[in-house]
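To start, the structure under review is shown below, and the notes come after it.
In this view, the complex is presented without one of its protein chains, the others remaining in place.
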Amino acid sequence: MQRIGVFVCHCGSNIAATVDVKKVTETALMEPGVVHAEDYQYMCSEAGQAKIAAAIAEKNLTGIVVCSCSPRMHETTFRTCAERAGINPYMVEIANIREHCSWIHKDVEEATKKAVILMRAAVAKVNLNTPLKPGESRVTKRALVIGGGIAGIQTALDIADAGYEVDIVEKTPSIGGRMSQLDKTFPTLDCSACILTPKMVEAAAHDKINIYTYSEVEQVSGFVGDFTVDIRKKARSVDMNKCTGCGLCQEKCPSKKTPSEFNRGLNTRTAIYTPFAQAIPNVPVIDREACIKFKTGKCGLCSKVCAAGAIDYEQKDEIITRKYGAIVVATGFDVIKLDKYDEYAYSQSRDVITSLELERIMNAAGPTKGHLQRLSDGREPKNIVFVQCVGSRCADERGKSYCSKICCMYTAKHAMLIRDKYPDVNVTVFYIDVRTPGKNFDEFYRRAVEEYGVNYIKGQVGKVCPEPDGSLTVYASDLLDNKQLRMSADMVVLAAAIEPSASVRQIATMLTASIDTNNFLTEAHPKLRPVESPTAGVFLSGVCQGPKDIPETVAQAGAAAVKAIGLLAKDKLMTNPCTAKADELMCNGCSQCANVCPYGAISYETRLVMGPGVRENRRVAVVNNALCQGCGACTVTCPSGAMDLQGFSNRQIIAEVDAICR
Amino acid sequence: MPMNDNAEFRPKIVAFCCNWCSYAGADLAGSSRLTYPADVKIIKVPCSCRVNPMFILRAFEKGADGVIMCGCHPGDCHYSTGNYYARRRMTLLFSMLDYIGVEHGRTRVEWVSAAEGVKFSATMNEFVEKIKSLGKNVRLGDLRCRS
Partner (left out) sequence: MQELINRTKELLADGTVARVLGWRRGDLPTNPEPAYFNDGESLSEFVYNGFCGANLSKYMIEASELDGRTLVFLKPCDTYSFNQLLKENRVDREKAYIIGVGCKGKISEASLNAIGIKNVIDVKGAELTDACDTLTIETLTGNTTCAYRDAMLERCHVCRGKEYVVYDELIGDSADTVDGDRFDEVRKIEAMSPEERFAFFKAELSKCIRCNACRNVCPACSCRKCVFDSTKFDSAQKANSDSFEEKMFHIIRAFHVAGRCTDCGECSRVCPQGIPLHLLNRKFIKDINTLYGDFCAGESAEGATPLTSFTFGDAEPGTV
């Protein structure tokens, strides 16, 4: 029989205001196994923990029930406290009487009744708890960063600077990501390439960083400290060791009609290409879909002009299998498709563009060499209208419910840059709210309005109509003046919402990392563990976790790196002791459990089984504790109940059921 | 046991919640102060695939009026595939319960993510209403009565 202590927390008034904590404490003393019960203001405080430790010593307790907040908050706190006081941490159970009780019920009598039942269920469970001991597993001292944008680059640099090997996997032919497509950055207006390129070069030159571009993560197995990852290095058709990056092949390539991904399809590129001049590595790839040699077998011009003999049409995809201790996801974002926003005439008029397209137009290396012009006729626009929140803060299914966070600032930047370079161009911005929380952000926006004379109008654009003369008529409402507006523009720029890169779903599935309804990766805790995924050993960097600008991304990238370094610095990890365990006396050896194990943790052995009246060689299931993550799928598949889950055993759960239904 | 017609019927409801999504969703409902009836009591399991049909039948046999299981949305299981197995098991089990004449609606599965506190609370409110409309569960307790 256990000797159980029940500790009821008031959580200030959070619990005590709705739950009669004294009543819960008194009732606890009547439960089987309970030898001690007390309540206290804040159990998680040092004084509260001291009370638990004292009771353990005094009453010789073997099990603890803490009636308090969610185990997701303080289970670890109380387990550590118990361990320090000399009892096994897995002899502690939490009855969640705050989130699941006091916070949602108003009636004291009702809430108290429920709290008593939750306490009973926890006591019933602890009565069947057994001490569990975590196993140990090793840590591979190498990190994988998925995504080679500014987030991935910064994370990789920070981890590498701490002395650990890092691999970056980037799916496009070059690292650099979205930031490399930007012209200037807010709020300082320095040139994006000027601050990004040195980082790219530093990453490429770092002796601890290894970059796989034009590569994708194909498969992930294993667990924290010991991931095994298959990386598919797509065939580049160019030998990276031989190529000198002279660029002659691109000049001569006769296939020139493929829309340039880097320039958002505003111009075209050749079949053999590097996405942009500062690309790292400066080695082109052959787009096999566009290449005439691959399509018809004829051509081969690039091969003929390549003095280094680097062109290799026979190159195959390569699978690289590597072990990693930590994985950082930095898959970034894309702009949403605007095909459902017909009212803005994005698909109808070439002069309706997204802000990212404007970045390319304004960039000196862009399709117009940095000259602001209409894509339809090349004329310089005189009236530009910016539309904010296109698909952001959107109530319907076409867009996203969240705020994309960066649009207010980059629109102020665009407006300012245009007014600076082309003072006679009229710039109007239609906004719902201008959101500028950030260092020097509001000052930046005020400058756009006050110094640069950008015309900000609070209101949403209802419709953009392309006119026969090539101009665009913008219909909008001015909410402050409460009137309908109709104005002529010759360029409309849409601040399209950003969304997580499409590849993130697949990556999340491979990593068993959770994602939210908007496909952003979920943090282990939204406030206290913002750069960790709930899946141990997986960290989040950049926009894959939520919209953010460059300074925030870099800050988070550094934070993710520190978390990864903290993990890699350990020599050994303690494994979760709540793993499955087969009772070999009862095991049929039927293999059904192995079929459902997602980790391949169950194998079969023929071994001598001994028990009452049994002494024979049998085929039995054996669980690898380092691989088992404790989901319990096997336990339900097992008809005899030979497979059970430690910490959540059949008897424990049934005891909880019985206590609740009593 | 004669029931007092005047007393409001308070059902006993057991909710199995997976640790990673639904239990966190229930926590979020709590921290957002989204109420649902106190009749619902939550049991934490690591994954919806840990829920053995035995647990559900046990709850009914011990007097539960409704049992609901919540897990991560299909595709979002912390263990990748757990909820897919759970989905098949529960589909078949619920169909069987219906087949032997236990009222449809006493059992339910709902996928609730850690971000869906609103959904958790709404689901529980709805489920409790449903169970109240079905009244006390007698059939599962009575299935193999001895004459």
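Each chain gets a letter, A and B, in the order it is written, and its residues are counted from 1.
The criterion applied here is as follows: a residue touches a chain if its C-beta (ideal position, glycine included) is under 8 Å from a C-beta of that chain, and two chains touch if they have at least 3 such contacts.
Here the structure is a predicted model, which is why all the values come from computation and not from measurement.
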{"item": "Omitted chain - touching chains that are shown", "value": "A, B"}
{"item": "Residues belonging to chain B that touch the chain removed from view", "value": "53-54, 57-58, 61, 74-75, 81, 84-85, 87-104, 107-109, 139-147"}
{"item": "Residues in chain A touching the chain absent from view", "value": "583, 585-592, 595-596, 604, 616, 619, 637, 639-642, 644, 650-651, 654-655"}
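What we mean here is this: only the chains that are shown with their structure count from here on.
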{"item": "Chain centre separation in whole Å, for chain B relative to chain A (CA means)", "value": "30"}
{"item": "Parts of chain A lying in touch with chain B, wherever the complex brings them together", "value": "70-72, 96, 98-101, 103-107, 110-111, 113-114, 117-118, 121, 505, 509, 512, 514-517, 522, 534-535, 578, 596, 598, 629-633, 635-637, 645, 648, 650, 653-654, 656-658, 660-662"}
{"item": "Complex contacts: residues of chain B adjacent to chain A", "value": "12, 14, 20-21, 23-24, 26-27, 29-31, 33-36, 38, 41-47, 49-55, 58-59, 62-64, 72, 75-82, 85, 89, 113-116, 121"}
